[in-house]
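Only one protein chain is missing; all other protein chains are in place.
Now for chain A:
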Amino acid sequence: MSEKQNQQNPKKGEPWKPKEKFDKKANKKKQEQEQEQVEGKQETNKQQQQQNQQPIIPQQTIDQQSSQPQLPINDKQIALADASKEPNKRKDFLSHLPIFQDYTSVSIKTVKQIDPFTLHHAFIELCIQYQNGQCIGSTHRCVEFLNALKQFIRDYKLSRQSNYFAMAFLDELKEIFNLMKNFRTVNEGMSTSYLFIRECLMILRDTRLDENESKIWLCNQIDQFIQSKIIAASELIVKNATQLIQEGTTILVYARSYLIENFIINYIKQGKQLTIFVVDNPQFGEGSQLVNRLQQQGISCYQILLSHVSYILSKVDKILVGASSMLCNGALVSRVGTALLACLASTHKIPFLVFCESYKFSEKSQIDSLSWNEIAQLQQGNENQQYTSLSLRYDITQSNYINMIVTEVGLIPATSVKAVIGEFKKYNYVDAIEVPRKEQ
């Protein structure tokens, strides 16, 4: 058994190879079989019988968060984290939301043995970081994902001719995305980068480059995406925002946003004064992270909790907030608690500004926060608790609460998001993609 494990478990540094048979049908069948087994397992769970030794694949959605006791780690089973026991009436109104199981690195390695389309080790590390909370924030997650993807591209080896690189890699990309959705929902930035890479692969398919060259070209394209859409965009946004905010204003910031952090640091380095209130969210700890980072730059600020915000609202001039994505109907998807702040801001007539790069614009529409959301796993799960706990990650702020969005294409109102998306669709998301040529 251990020899088998060693054979299948690739060591680090070795190029990762997919299994030789690219037989889609066989894989589909196997997946279906495994799904049935999982459902059967869930039924036995519900009847509270002893667990059979069946392989379990992480499922994307689970109907009810049934209480699953911890299992011994066999070579065919995954250790499930002890989900908190809840009474039967749990989450009637939220049973449609995806719930993610907690995986440890050991459990993921066992997944690798049974599933042919297993994740590259870079992605595994990334997914664990997503779950721990080490990697949160939309920009951070997207950049880390693209870095992991570049590493994967470098290690990827085809067993066939290079003409098929693009198509094979497209399939790989899809599989990666599907598997990653088991750990945390894919945010809008990651979806946009996925679409961009797909466009590149389509172009690559029509050219005649061999494997190495196409890999290099693809990595270059990803770098260009990061450079133009994230880094250059942030500089432009900071420049646009500096026009808006006069010296000596009092601003209120909620949770941590990469753009707002850059903006504050930039603004104060120019020698201007700002009074900063940071509203903290102790559940995710983002506010205190922001405060620490500002302090490292020598910027002092006040820290306050969301329930105490009413006290200082009369003294605040502007509210700045980062975004996870902007939706087509003008709604803002951001850290939970932003909508509350927006509602208070509109009552007190305080301008509410959103900082968002254009690659986070989405074609979805959503009106309220409960129809789609992500449930944040709380660390403590008391077995005897007679109440159910609920904690969301995202919040939808309606467009009438938002005064202005600061993007790299300019300062736009919330209702213009759709127009900007339309513009970008014409240009493959990053101006025209250069068609690759063979290197001499």
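List of remarks:
As a working rule, a residue touches a chain if its C-beta (ideal position, glycine included) is under 8 Å from a C-beta of that chain, and two chains touch if they have at least 3 such contacts; residues count from 1.
Methods note: contacts and distances are computed from a predicted model.
Of the names listed as "Dolichol-phosphate mannosyltransferase subunit 3", "Carboxypeptidase O", "Translation initiation factor eIF-2B subunit beta" or "Phosphatidate cytidylyltransferase", the one that matches the UniProt record for the absent chain is "Translation initiation factor eIF-2B subunit beta".
In the complete assembly, the contact with the undisplayed chain comes from A:Leu344, out of A:Ile251, A:Leu344, A:Ile402 or A:Val417.
From the options A:Asn281, A:Ser324 or A:Ser358, the residue with contact to the chain not on display is A:Asn281.
Listed for chain A, the residues touching the missing chain in the whole complex are 89, 93, 277, 280-283, 288, 291-292, 295, 300-312, 314, 335-337, 339-340, 343-344, 347, 368-370, 373, 385-392, 395-396.
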